[in-house]
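A single protein chain has been omitted; all remaining protein chains appear in their positions.
Let's look at chain A:
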Amino acid sequence: MDFPGSLRPTVFMTGPLGLSDVPDMSFMCSWRDALTLPESLPQNSENGVPHVAKGLLWEPETPGPLPLLPPGPDPWHPGLTAQDLLFRGGHPFQKQPRVVLDVTEQLSRFLWDHGDIAFAPLGKLMLENFKLEGARSRSKKTTVVSVKRLLQDLDGHQPWGCPWAYLSYRQRRFSILGGPILGKSVANLLGDLLHEELVMRWEQLLLDDAFTGGALAWVPGKTPRVGQLVYPAGSTLDKLYFQEVSLTPGGNPQVLRDPGHIQLRGPVRQVVTRTVQGESLLAVRSDYHCALWKVSRQGRPAPLQVLQVEKGATGISLSPHLPGELAVCSRSGAICLWTPQDGLRRVYKDPDTLVFRDPSPWRWADFTAHPRVLTVGDRTGVKIVDTQGPPGCGLLLFRGGAEASCQKGERVLLTQYLGEGSPESLHSTLHLICTQFSLYLVDERLPLVPMLKWNHGLPSAPLLARLLPPPGPGCPRPLLLGGQDGQLQLLHITGEEASTPRLAGPPQSLPSRNDSLSAFPVLEPKSQWRLQERLKAPTIGLAAAIPPSTSTPILSLFQLSAAGDVFHQCLRLQADPGPDSCAPTVSWSPQATACCSQWLKALLEVPPAPPVWAAPTFSHRRLLGCVEQREVEGKVPEGLRAAMAEGRLLQQRDLGSLPTAEPPPAPEPGPDDELSKRLEAAWEGQAAAWWERRQGRSSGPRQQPKRHKRRTQLSSTFSSLSGRLELSDVTSPPPSPDPEARPRPPGTPPSQELAQEHWARGVPSERQQTLRDYMAKLPLREDALEDASAPPSQTSSIRATRSRQRTLQDNTAKPPLQRDTPEGAFVPSSQTSSIQATPSRQQTPVLSGSQRIRKKPRMGF
C-alpha cells in the first residue's frame, strides 16, 4: 500500500483536552481543507490541480423523506422529556438557567400516586402491634396501634389520591404519630435511589448511546437493485423485520412482499451487515445478547450463533475480512472476538478508560486493515490492539487531547472503520471518529494525528455514519452522518491512495423527517401533535444504497425512527451545477402527499399509548355500602353505582338517555349571523365557550343555545304575563333545596332558576300562586340546615364521588407532570367548562332523583 507522499502541515502537541495555547488549526473552513499545497511547482497548482467540483450537490427529490412502510400496530410513546426531570423554578439571579434535577417533585408524586408501594412494606415489616412514642400517662389505647387493622383499612387501596377520601381514626392517629419516622425512612431510602435513577435518566436523555451504530441495515440481494432492509419494530423493538425492497431506476423503492420477522427476547439496539467473500452476514446486538445470522442468496436468514453478554453489550462489529468473525464489547470493558474456528475469545479487558477517567461504560470495537488487529474505543480515545500480541498493549490511534486539538468536554461518540476489506477500496486504513463537536478521519498508519477534521455542528449526537461507494468513476465517496434527532449531513471524501483524504466541496445537510410535516394534511391539534411527536422520534438507524444508474447517480436513503417507522428519501447527484444554481426548491408531488395521507390514516387508527400513570384508587367499600342501603330505582343511580363499583369514570352512556322536555316552538330565527355572535361572546370574554359550543354543535344535540333561547323566550313570555308571576321573587327567599349547590366550584352558574323552573314547570299557572304561598310557609331554611347536618356518610359519599369524578377527569385529561404547562392548564379548563356548561343535564337528574326521595313525603303532606 502506498502512503501519501506529503502530509498536510500540522502542529503536534501533547496535552489534555481544551489546551488553550495550541494554535487552533481546526479554525478551518471546508474551503481551507480543499486547498492543497502544490507539490513542487506553482504552475501546476494553477491548472494542474483539479479545481475541486465546487458544488457537488445531492438534490432531494422531495422536500423531506417519505414513509416507506405503514406504521406498526403498536402504540408508541415518546418517553421522558427534560420537563419531566428538571426543576422548573427559575433562579432569578443566574445569568444562565441551571440544570437541577427535580427529585422532590418526583418523590412527592411517587408517594402520592403509589403510596401502597411506598408505605405498605414498612407496615408489613412492623410487628402485629407496635407501640408509638407517647407519654406514659396516656392509655394504651391511644399509643398502641394494631397493624393488622391498619393494613385492613388500607387493603390494597389508599386514600392519598384524594383529599376527601375517608380516613379512619386509626389511620389518622397512626399517620400523626408515625409520620416523622415513616417520612424519614421512606424519604431516605427512596430519595437516594430516585436521585440515582433520575441522574441516569437525565444522562440518557442527553445522550442515549444504546443505538450507537444504528439498527437499520441494507443487505444487498441477488441483483444490485434488490435488497433487504433489516430493522427492529414493535413497541419494544424486539421483532427483527426483513423487508425486501426493490429500487426502481427512478430511485423510488418498491416494497416487495410482506416482511418476514423474527421474534427476539430483547430490544434490538444495533444491526450490522457485511458481505464478505460473497457471504452476507447479519449481526444483531440487544442489551444482553448478540446474535449472528447468515443471509442466503435468496434472502433467508439462518442463525449461526447467539452470545450472551452478562454485563450488557455496547457494540458489535463484523469483520470485513473473514466471514463470520465479529467483535463484541461489553460494559465491563472487555472486548471479545468470535470466530467460527476459535469460538469466543477475550482479546482485551480494561475497566478503566484509555486516556483519562470517564465514568461512561461505553466501549466500542472495530476492525482494521489487518484482520488480527482491532480498534478499541471508549469516550476518551481509541486504541489499536493486536489480538495475537500480549494482552493489554497497543498504540493509541486517537487521543482525546491536544493532539487532535479537542475541545474541553469533548468525548468520542462513534468510531468506525471505513475500509471494506477488499483491496480495491481506497480508504482501507482510514477510521472515522465522531465526537459531539467534530468528525475526524485518522489513518491507522499515522496514529494520533487526524488526517481531516471537520466541525460538523450537529445539534444532536452523531451516532450514525455510513461511508458509501463512489456514485461514479472518479467521484468522491459520500459519507453520511446522522444525528440522533434526525439531522443528516453528507460529506464528500476524496483522496486517492497516494494523497491525504480531503473534503471535496462543502458538506451538505439533507432533509430530516421533520421536514416532511408539510406533506401531511392539516389535522386537529391533538392528532397534529401526535404526528409531530412521531416525526420527531429519534433516528436509530440509517442505511443507504446507490443503485447502478444509467445517467445521474441516485442515492436511496433509508432511516429508521425509534417509533419503528422506516422513511425513505431519494437524492440525485448534481455534479457541478453551474454558477447560477442555488439549491432548487422542490415541492411535494401528489403521489407523495397521497402516500403521506395514507400513512397518516393508518397512524391515527393505532390506539394512542396507554397513559404511563393511572389514577389512584381509594377505598370505596364503605361508600358502596352506603349506596346499597338505599332503595334506589332508575337507570341513573344504577349507572352511578356500577361505575363506582368498578372504580371507573362516570360517563354519559352510563346514565342512559336523559329525559328531555319538548322544546316549545321557537320563532324562526333570523339569518344566523355567526360573526356578530362570536364578537358578542368575545366582548363578554367567553370566546372560548362560544367556540366550544360551536364545535359541539355538529356532534351533540343543540343543547346549549336551545336552552338559552328557551330561557329567554320563557322570560319574555313571563314578562308578557304582566308581572303577575314574578319568579325572581320566589327564587330569592328560599335557598336552593339542592344540597349539592355548595361544593360546586366557583364560576358555576347557579342552578337555582333552573331548578325553580324545573319544579314550576308542569304546574298550572293558576295554582302557582298557591304553591308559592305554600312554599313560603315551609321551613326551608331549617331544611337546608338539616341537610347540612345530615348523616355525614351520605353527604361525604356524594361529595366524594363528585370530587373523585373531577379528579379522575383531571387526571385522565392530562399527564400529571404537565400540570403547570399552559397546554395542560388549558385542557382541563375546557373540559370543566364543558361539564359545567351542562350542569342541569348531567347533574340535576341525579340530584332530583335523590331529591325526590326526600321531597316526596313532604309533598305528600
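As a convention for this text, a contact is a pair of C-beta atoms (placed from the backbone, for glycine too) under 8 Å apart; a residue touches a chain by one contact, two chains touch by 3 or more; residues count from 1.
By definition in this document, contacts and distances are computed from a predicted model.
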| item | value |
| --- | --- |
| Undisplayed chain, where the name is taken from the UniProt record, one of "Cell cycle control protein", "Calcineurin B homologous protein 3", "TATA box-binding protein-associated factor RNA polymerase I subunit A" or "DNA primase" | "TATA box-binding protein-associated factor RNA polymerase I subunit A" |
| Touch with the omitted chain, as defined above, among A:G409, A:G472, A:P521 or A:P608 | A:G409 |
| Listed residues A:G213, A:P447 or A:P476, member touching the removed chain | A:P447 |
| Option from A:P220, A:P267, A:P470 or A:P506 whose C-beta touches the chain left out | A:P506 |
| Where the unshown chain meets chain A, residue by residue | 1-14, 18, 20-24, 27, 29-32, 35-42, 45-46, 54-55, 57, 81-83, 86-92, 94-99, 199, 202-203, 205-207, 277-279, 320-323, 339, 341-342, 358-360, 369-372, 379, 388, 403, 407-411, 419, 421-423, 425, 428-429, 436-437, 445-449, 457-461, 485, 489, 506-509, 578-583 |
